[in-house]
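Note that this complex is displayed minus one protein chain, with the remaining chains in position.
To keep things simple, chains are lettered A and B as they appear, and every chain counts its residues starting from 1.
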Amino acid sequence: MPHLHLEYTANLTDLTVDKTLLRLNNVLMASGQFGSEFDIKSRAVKLEHFQVGTSLNPRGFIAVKLSLLSGRSPQVKQQLSESLLAVLQDLSPWPEGVQVQLSVELRDMDRDAYSKVAIG
Amino acid sequence: MPHLHLEYTANLTDLTVDKTLLRLNNVLMASGQFGSEFDIKSRAVKLEHFQVGTSLNPRGFIAVKLSLLSGRSPQVKQQLSESLLAVLQDLSPWPEGVQVQLSVELRDMDRDAYSKVAIG
Partner (left out) sequence: MPHLHLEYTANLTDLTVDKTLLRLNNVLMASGQFGSEFDIKSRAVKLEHFQVGTSLNPRGFIAVKLSLLSGRSPQVKQQLSESLLAVLQDLSPWPEGVQVQLSVELRDMDRDAYSKVAIG
């Protein structure tokens, strides 16, 4: 906890994925909401097959989903969401002629049925 | 909003993925539930590693997950789910000898902590 998922469409060819994940994790740590940086587990997946709407115009998106153990206030969640979106908005340059959408979702994980362990 | 995820097992070799996403998006627009086609963001992921049950018989599946901002009625969600499943059921031909399962899940996204922006 927390888990961050970033999906990005394959036409966003300038995206430096690993650097982006590190920046997102840094923002999460700076929020003061998480006790240990070690707990933040983030991954990025490139989407080779996608469709935005019903048009064939060049479009793309980045979708971030942050999964938290249940219990945080709506205000905290909204702030986290906006601070992650700010990182995405700062990721220029974007490909010429591609309409890009950025989104951040926060979701709760059921605290009572979440199990974890660290090895080594 | 909405986000659609389609997962399909790699043994469904006849699946025309991009066309399927476009058909799903068209059905979502035709539902009248979404203001702008531009908002519908869909992606498909091929599953190279999967296991259905505990048998080694040839099996496969397509799993669709539609994520909506919270607030729609159970009836609307059930209708959306069934109309997406109807698209999947119409995707023949299926590989000879493979038992295929199709499923559609609808889930809510927390409206208060969802952030988005469009660029370009």
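Here, a residue touches a chain if its C-beta (ideal position, glycine included) is under 8 Å from a C-beta of that chain, and two chains touch if they have at least 3 such contacts.
Since this is a predicted model, take the numbers as computed values, not measurements.
On the side of subunit B, the interface with the absent chain consists of residues 7, 9, 45, 47, 49-55, 59, 61, 63, 74, 77-78, 80-82, 84-85, 88-89, 94, 97-108, using the contact rule stated above. The set of subunit A residues touching the chain not shown comprises 1, 3, 17-18, 21-22, 24-26, 29, 36-46, 67, 109-110, 112-120.
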